[in-house]
Structures are given as C-alpha cells and as structure tokens.
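Just one protein chain is left out here, and the rest sit where they should.
Chain nomenclature is as follows: A, B, C, D and E, assigned in order of appearance, with residue numbering initiated at 1 for each chain independently.
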Amino acid sequence: MKLVTAIIKPFRLDEVKDALRELGVNGLTVSEVQGYGRQRGHTEVYRGAEYEIDFVPKVRVEVLVDDADVTRITEKLLEAARTGKIGDGKVWVTPVESVIRVRTGESGSDAL
Amino acid sequence: MKLVTAIIKPFRLDEVKDALRELGVNGLTVSEVQGYGRQRGHTEVYRGAEYEIDFVPKVRVEVLVDDADVTRITEKLLEAARTGKIGDGKVWVTPVESVIRVRTGESGSDAL
Amino acid sequence: MKLVTAIIKPFRLDEVKDALRELGVNGLTVSEVQGYGRQRGHTEVYRGAEYEIDFVPKVRVEVLVDDADVTRITEKLLEAARTGKIGDGKVWVTPVESVIRVRTGESGSDAL
Amino acid sequence: MDIVLVKNIDTGDTAWVLVAAALVMFMTPGLALFYGGMVRTKNVLGMLMQNFFSLGLITVLWVAVGYSLAFGGTNGFIGNFDFAWLQDVAGTNGGKIAGFAPPGLGTLTIPPMVFMAYQMMFAVITPALITGAIADRMRFSAWVWLLGLWAILVYSPVAHWVFAPSGWLFKRGALDFAGGTVVHVNAGIAALAVVLVLGKRKGWPKHPMPPHSLPLTLIGTGILWFGWFGFNAGSALGANGVAAQAFVNTTVAAATGMLGWLILEKLRSGHATTLGAASGAVAGLVAITPCAGFVGGMAPILIGGIAGGICYLAVSMKFRFGYDDSLDVIGVHLVGGLIGSLLLGLFADASINAAVTKEGVFSGGGWSLFGEQMIAVGATMVYSFVVTCLICLALKAFMPGGIRVTEDDEETGLDLTQHSEVAYATDLV
Amino acid sequence: MDIVLVKNIDTGDTAWVLVAAALVMFMTPGLALFYGGMVRTKNVLGMLMQNFFSLGLITVLWVAVGYSLAFGGTNGFIGNFDFAWLQDVAGTNGGKIAGFAPPGLGTLTIPPMVFMAYQMMFAVITPALITGAIADRMRFSAWVWLLGLWAILVYSPVAHWVFAPSGWLFKRGALDFAGGTVVHVNAGIAALAVVLVLGKRKGWPKHPMPPHSLPLTLIGTGILWFGWFGFNAGSALGANGVAAQAFVNTTVAAATGMLGWLILEKLRSGHATTLGAASGAVAGLVAITPCAGFVGGMAPILIGGIAGGICYLAVSMKFRFGYDDSLDVIGVHLVGGLIGSLLLGLFADASINAAVTKEGVFSGGGWSLFGEQMIAVGATMVYSFVVTCLICLALKAFMPGGIRVTEDDEETGLDLTQHSEVAYATDLV
Partner (left out) sequence: MDIVLVKNIDTGDTAWVLVAAALVMFMTPGLALFYGGMVRTKNVLGMLMQNFFSLGLITVLWVAVGYSLAFGGTNGFIGNFDFAWLQDVAGTNGGKIAGFAPPGLGTLTIPPMVFMAYQMMFAVITPALITGAIADRMRFSAWVWLLGLWAILVYSPVAHWVFAPSGWLFKRGALDFAGGTVVHVNAGIAALAVVLVLGKRKGWPKHPMPPHSLPLTLIGTGILWFGWFGFNAGSALGANGVAAQAFVNTTVAAATGMLGWLILEKLRSGHATTLGAASGAVAGLVAITPCAGFVGGMAPILIGGIAGGICYLAVSMKFRFGYDDSLDVIGVHLVGGLIGSLLLGLFADASINAAVTKEGVFSGGGWSLFGEQMIAVGATMVYSFVVTCLICLALKAFMPGGIRVTEDDEETGLDLTQHSEVAYATDLV
C-alpha cells in the first residue's frame, strides 16, 4: 500500500479529481497549503508599506493506492495537474504499512 | 517509530482525543481537510444555480507512536472514531525514521 | 529521498524558512494545524460559560530532501524553530520512494 | 373614541418619525448579525434567515391585519378590522394626504401612515428576538408558521393592551414607552415557551459552542445601539423634548449596562469580554426601553447599570435549570424587560412627560404605578407563555416532520440542510 | 422656465431630505458589500473598490458638470452648464443661504444644495449597480474610464429626460418616482452591454463560483433596505404624506418581493435560500422604486410580489442565452425596473400624489400612461445600450491592455493583480 501525495495548483484540483475518478480511485483527501518554491510569491501594498509574500496557495492531494496502481495513478495525476508553468508542484510516494477503514475495520486493499 | 494518520468525521475529534489521552498519548496534531469518497457530498443552490459539492469536511489526526503501541492505539482510535455510517474515514500507519523534540533535541521515544 | 516534517510555533516560520533557504533548500510546503500536547491550551469565556480549548495553533512544514542532506537540514531547522519554551514542536523524518516535479516530470533529486 | 382625520402635520415631527421607523427597521438586520455571529459556522445562515424572514412575513401580515388588530377599535382586549389592508390609514386632508389616526391618537402630528410604519417595525423585530433562543435546531418551515401565528395571536393583542389607548392595561395606567413589556418581556417569555417545547441542542451544555465570529456580533451591536435611538426616541412620535430625553436616556443606559456587565464579569471570571460589552449594552437598552421617555436625572444610569449586572447573572440560570436558551433571550430580554418595566414603577416622572399620570415611588407617586406595572408584565407573561406553548405544541403535532430538524441535520447544520447554502465558501470547490 | 431663488425653506422637509441623501449615500457601500459577499475570495476587494470608487469619482463629476447636465436649462434632451461647479446652487436669501432651484423646481421647500446632494447620491449608485454584472474580470483602470464616461454620456442625459421638468420624457407625462427608469433600467441594460463586450468569466458556467461570504451579502442587504427609505421616500422631497406612502410602499414591496422569490424557489428547487431572500427583497425594492410615491392600497404588495417571482425566473435566463451577468444585474435590476416602470402604468393613482397627471389603467386613466412608460423605458434602453456599447468598444480599442484582465490575472484574482492586496490575510505570513 502506498500513499501518493501531490502538491498542485488549486485550480487543477477539479481535473485531478476527475482524472483519478476515471481510473477508479474511490477516495482522496485534500487540504489547503501554502507553497514556497521557484514560483515567486507576490507583493502586497498597504498604505505604502510593501510586503513580499513568499507563499503561494497550493492544494495537497493525498491518495492511498495499491502498490500495483502507483505508476498508473501517479502518471494520470501528473498529467491532470500539469499546466507547464512554474509552480505546478510535486508528487511523491511514501510507503504505508497498513490501512484500515474506520467504519468496518476492513484493512488493506479492501479499506480503499 | 510510526506515524498513525486518521481521517475522521469532525465531530468525533473530541472522542478520539479523549480516547488517546486515556491511553497515555501525550500529543497529537490535527488539521482540517476535505474528503472525497463514497460518502456523497451535497448540493448547494445559489439563485437557482445548483452546484454539486463533492467534498466533505473531515479532520486529519496525526500521532507519532512507538512501534509497540501501534496496534493498541490504532484500535482505540478506530473505536472512538466509528459511527458506523458511511464516511467514517481511514486510518493508516507509515514508518518514521526519526523523531526529535524541537525544544530539547531529544529523539526517539523520548521525543514524544 | 526523505520527507522532513516539522510542527513548529507559527511565529518561528519566518526564521525556519530563512534558515532553510540559506542551506539551499529550494522549496517547502506549509500548512496550518492545531496541536495538542504538553503545552496547555487556553480558556475562553463567553457570557460566563468557560470553555477549555486544548488545541494550540501550530504550523506544519514539509520539506523533501536528498538523503544526504537530512541531518544538516534537520539540525538547522531545529535550531531555527527552537525558543526553548514548551510547545516548540516535533520534527520527524519519513522515507520517500519517489518524487516527481509536476511541470517537467523530472524525478529524484532533480525534482526538488 | 373614534378614528380621527389627522390634520396638523408637523414636518419636523414627521421627519423624525420617518427616520425613527427606518432606524427600527435597520435593527432587524442588526439583530440578525448580532445573533448570527454567536452561532457556529454551520448555522449562521439559518440564523440570518430567520430574522430577515420576519421582515418579509410580518410586514405583510401587519399591513393585512396586524396593525388593525393592535390599534383599531375601542375594545380593551383586541383591535378590530377597521384598518385591515391599511384602509383609511391614508386619507386626504384638503388635497394633502394624511389619513385616519387610531382611536385615542387623534393628536398625532404625523401622518397616520408614518405611525403605522413605525409600529410595523416593532412588530417585525419582536418575534425576531425569539430566534436567539432557538438557534441551531428549528426547522425553517416550522419557524415560518410560528412567526406568523405568533404575530397575530400574541403580538397584536399584547400591543393592543399596552400601546393602544383603548387597551385594558393602557387604561389602567400601565406605562411602556417603547416596548419593555410589549417587545422584550413578551418575546422573552415566548422564547422560554419555544425552548421548552423544542428541547436542547445536541451536545449542549457539554460540547463547547463558541461564537463563530464576534466581529459580526459587534457589527450587529453597533447597528442595534444606533437603531435603538429610533426605537426609543422615536416613540415620542415627534422631534421634541421628550424625544431628546428618551434619546439621552437610551445611550446612557446602554453605557451603564455595558459597565455593569463588565464590572461583574471582571470580578467573577477575571476578564472583561467583548461579548460582555455587547451583551451589557443590549441589556441596558432593553431595560431603558419602557422607561425612555418617562424618566430623567440619574434614573437611566441606575436602570442601565442594574440591568447590565443582573442580566450578567441571569444568563447563567439556564445552566442551573437546564433549558437551552442558546443566545440568552431570556437572560437578556425577559430579565432586562422586567427590570425596566418594574423600575419604571419607581422612577416614572411626570415632569419629564405629562403622559405619566401615575408617578413612580421615587417621584412621590406611591406604589400604585408599580402595581400596574406588575399587572402588565404579569398578564403579558401568562398570556404570551400560554399561547406560545399552544402554538408550538400544535405545530409539533400537526407539522409533518415536526418543528425540529433531525439529528443528522442538526449535526450538518441549518445552512446546508434548511437552505442548501454555506455561509463561507472557499475558492477551492 | 427660469432658475428660481428658493425662499420658503421648511426645516422639517430639509431635515428629511438631508437624512435621505445620507441614506442613499450609505447604499453604495451597502451595494459593495451585497455584491462583495457574492464573489469569490480572490475578487472581493476588486468588487468593493469598483463600488467605493464611484463615491470618489462620480461625486466630483456631478459637482463639476453632472448635476448641471441633468438639471440645468430647458432643453428637452440635455441640460446645460448653468450649475457647473455648483455655481448658483448656493445663493443667499435675505442673509440665509438658500440658492437657485433648477427650472421647474421652484417650489422646492429645501435648499437647492440639498436637492443637488440628494440627486448626487443617485448618480453615484447607478453606475455602481453595473459592477455586479462585470465581476471578476474587468481591469480597474478600464472601470475608471467606463465609470466616468458613462456618468456624463449616459446618466446625466437620461436623468434629464425623466427627472428634470424640462426633459422630453417628463414632459410627455412619463412617471418615475425614484429612478425605476433612470437608475435600474438604465444601469441594467448598460450592464448587458458591458457584459457582451467583456465576455464570460473563465470557467463560467461550468465551474462553480459560489458566494464567498453570504453574511457579507446580508449586511449589504440590510443596509440597502435601510437606505432605500431614503431613496424612495426621500424622493417626495419633503416630510409629508407622499413620503409616508412611499416609505410604506417601499418596505411592503421589499417584503412581498422576498416572499415571491422564496415561494417560487421553494417550489422549484426545494429550499428557501438566504440569498434568495436577499435577492427577492432587492427585486421588490427595485420594482417599487418608480412607483413608490404614486401608488397605494394593494399596489405595492402586488408589484413587489410579482417582481420577486419574475426576477427569480429571470436570473436563469443568462444560462439559456449564454451571457455572463455574474451577479444578476440584468435579472434583477433591468427586469425589476421594467416591471415597476410598466406596472406603474396600471397602478398610478392621482389620489396618492397630485403629480400623477395621467393615471394608470386600474385607476381609470386608460392605457395612455402605460404607453408613456413604454416609451420612456424603450428610449432609455436603446440609448443606454447603444452608448454603453460604444464606450466599451472604444475603451477596448484604445486602452493599452484592453478592458479585461489577462487570463493569468483572472486566475489569480482582481485583489492581488489590480490592487496588490488580499482581502483576508492570515496571521501566518
């Protein structure tokens, strides 16, 4: 079992969700984050005082997937999230030792 | 050292926190997330325009635990989070290579 | 490849970001979380009703780093985040199997 | 007493009462925000809607029959249909529009239409006060019915008794300058009735339910204080010395209400809170309402201060007795209204207002006015409580789905389940 | 007709119209909040700014030439420069300041300066109405130009035609008590023109764009309703029976507008929404605007209710025809304005207001007034649409950068790209 985590541009979330749904992914978890990276932030001005804000709003998508599906899902996700402009984000994969569905106690693939 | 991550219904947080506290868990970290899964989202209507919102508010709970405590803690957590209705969420366990307490620099179990 | 995750006090974020930038870290991802731990929460009073709030606002910082950089970066991060008072938080390291840059599809160290 | 064509319209008086009516109207949105800030995020629209809807429904009912039932006719217990659908309220007076005043109000120096509009705003806000008590758990459709029935069956009769010159309490000499009895005691006791039928919120009092946005509550507080000048000083029905005194009494009592609440709060829990400041000010405003144009001197300072302090203590009663008066309508409006209505029996002063026929104890009038005030609030409480209970029980029995949302819906919140909306959407959807 | 020194100033009338002018001024911030709550978080300041800026720019333009072009002179189609920079608007009358009234308005009982100020507030809010249609995508600099040009080239002429006694539509007998044609139809049709030139928001209608803060919208709604008493009852230009009738009609139509919208909404989509309550109230207010001081009896109930219902249906038109009227300026203001202006042809009643020279159908006046109303709204729609299109096309052609933000900027939002600000900053920066 793996956890695929993606940091993406917020407005790509819809595409990513739809793309994963097409692959039969039944669930995912999303949260709002702030990213710092090559993509520059922006300047804000309040009464003449300029603030450099380094952080850019991003969305984190987490999907638990079966080992066998990692590549397929990652690729689809990359494709859906890509705009080709700087700041598109990262996807990474981490090992998961066990997964359990809270409602039923099922574990492993059955929990997804 | 393991990281137990749980996606649960927001209103179960109190129960989960209390249950873990009873087991002697000293700390945990919580964040607000949006979940997409079998549990349906809802419809919103603004001036006649209907929007299907797929995401449901969830809470992510993260607890660093000693290897020996994983099962005990996970089970208690599952129990406290369960309502038996769809959308109760997932719990998963990932390996952690090291943990350090920022204040003191202690590491391993002492950091918890 | 490793993922270094830190739960820190919100007002140390600036220092942490600057410290990591000095080490040549090109990116990181930040989110707002609520922490429960040894640091006590606070009491709120509304029309005479007192509520004990256990959670304290914290910030989660996540940095993907090359295996070789883990120690260096973790130490710098600890230093920058430390105030020496209770509630300074935790840093932990988890293994990452692969990292990909969404924009280019580069993977591994090149994706950072 | 007959209905009388109003002839001597004074433009200054008219200007003031027009403004006052607008100010009182503005209080209902103000109240919505005051309450809306105090509920949890998932219920804020439910709260706003219950209040705004009163502007929709009661306005129409008032025009249809409410005004006429409150101010028409000469029966002591209930008005008649003389003014139904506003007939005769506008009439012409030598080419100018003026119209017929209700019996006993022939000395009006403003168009009766303005009087009707001004009173309308009281009819709108009074039931809206109840929404604070029932927060987070009533079905919207049940509220619609309760609102409409209550306006007709409770508000109009009580307004008739106290405000109309032919009302039995008015005739006995009970005083209520701007609605301490008709508005606050009436709505406060009705809130208790509804709450008892409705039951507690899920999780109350164990689960914390802190205000989701105190800034919203303070916007509401600002609007309420501002609008209350219309509420109280407008009740002089002219731009005169009584209005001036009522204006000053209003703001002074709000101020001492705030101070009274904050001092007790600071002593007992160690902090002066923002919500306490807002609540104390409202408590002072509630208490001064019946007294505003009838008292002077140090009276407003005392009335406001006493109300602020006692209401602070009173809001904790619900924990003792176990009724879930969510946003303290009983603790603030019922208790504050009682304080004001009864203290008026001590402070009423004929030198401030010639309409004071029986003076208060401290003005040398003995306990007679106090007795009348007791009768007035007592009669109002009994009537309002009983009729409100009956309405609620009837709705509970006859409405399919009852008057309360399901447990699941309560968990999800009123906004989504009753109105298919969320208050604050993220750009991330 | 000459300009006339006003001599008989009534303090009550003056007080009321001063207040009314302040109330109408308050509506522009109210509108900003009403709209601001409906856009997405990233565009809320852009929306607020477009509205507040109208208070900045139009106020100055009105003083400079706008008022004079609207109310100066006796030409039927356009005013003159007699009152430019307010010359002669203040003048002395036996040691007191009064000043010269526009031709045909010599019977004013208020200082002409007050009349000028009152009309100024209408000039400010009218173009502000357009901002709702163009939300989220117009460059701020383009808005600045559009705003200024529109005020001079569209608003002043149309106001002259309808409001000035020498205007050709006024002289034909068309009625518009407080701006159904001049304000709502005019801004509504102009909004359509701008939207057609500007194009749709990126992602519309596929991508959901829910209101980011309905409480903000409801604050705006409360302010609008409150301010509208000034808008409508102030148009009586005195504290009199007409003002009283207009006041009551206003609040009644708002109420039935709310009910009309909510009933249809409940029937069609199963829920009565908070945004629906707000929208319906505004629809009722829009529709009663031209009628407020000209109708009585059941008319406001019907006008409001019809407007509420029809506007609810009308806001869906944009999906059918594919124009992106973001916050429904066309569906509410154009449609509501048309409903009110035309229904006035049925309901206008000389017994309410002697200024009604041609009565409506139901008052026995036949279809003549209705015809005039058709001509008035028709002429306004054609003129406003054409000139607004020309302004927009010219700006699009001549402004470097055009009138629309880049795709990237639209994605990022107006707040950051146009104003270098964010609406809600976290403490975490």
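By definition in this document, contacts are C-beta pairs under 8 Å (C-beta built on N, C-alpha and C of every residue); 3 or more make two chains touch, one makes a residue touch a chain.
Worth saying up front: this structure is predicted, and the values here are computed from it rather than measured.
Q: Would you indicate which residue among E:56, E:270, E:322 or E:378 is in contact with the undisplayed chain?
A: Checking the options E:56, E:270, E:322 or E:378, the one contacting the hidden chain is E:56.
Q: May I ask which residue of D:7, D:171, D:202 or D:271 touches the chain that does not appear here?
A: D:271
Q: In the full complex, which residues of chain D touch the absent chain?
A: 10-13, 15-16, 19, 23, 40-42, 208, 210-215, 218-219, 221-223, 225-226, 229-230, 233, 238-245, 247-248, 251-252, 254-256, 258-259, 262, 269-275, 277-278, 280-281, 296-298, 301, 351-354
Q: Residues on chain A that touch the omitted chain in the whole complex?
A: Per the touch rule, chain A residues meeting the hidden chain are 44-51, 53.
Q: Quickly run down the residues of chain C that touch the omitted chain.
A: Counting only chain C, the missing chain is touched by 11, 14, 34, 42-46, 51, 53, 55.
Note that in this section only the chains that are shown with their structure count from here on.
Q: Go through A-E and B-E and name the pair with more C-beta contacts between its chains.
A: Between the two chain pairs, B-E has more contacting C-beta pairs.
Q: Roughly how far is chain C from chain E, centre to centre by C-alpha average, rounded to an integer in Å?
A: 52
Q: Distance-wise, how many Å sit between the C-alpha centres of chain A and chain C, to the nearest whole number?
A: 18
Q: Pull out every residue in chain C that's touching 2 or more other chains.
A: 30-32, 94-95 - these are the residues of chain C that touch more than one other chain.
Q: Send over the residues of chain E in touch with two or more other chains.
A: 208, 210-211, 269, 271, 273, 275, 428
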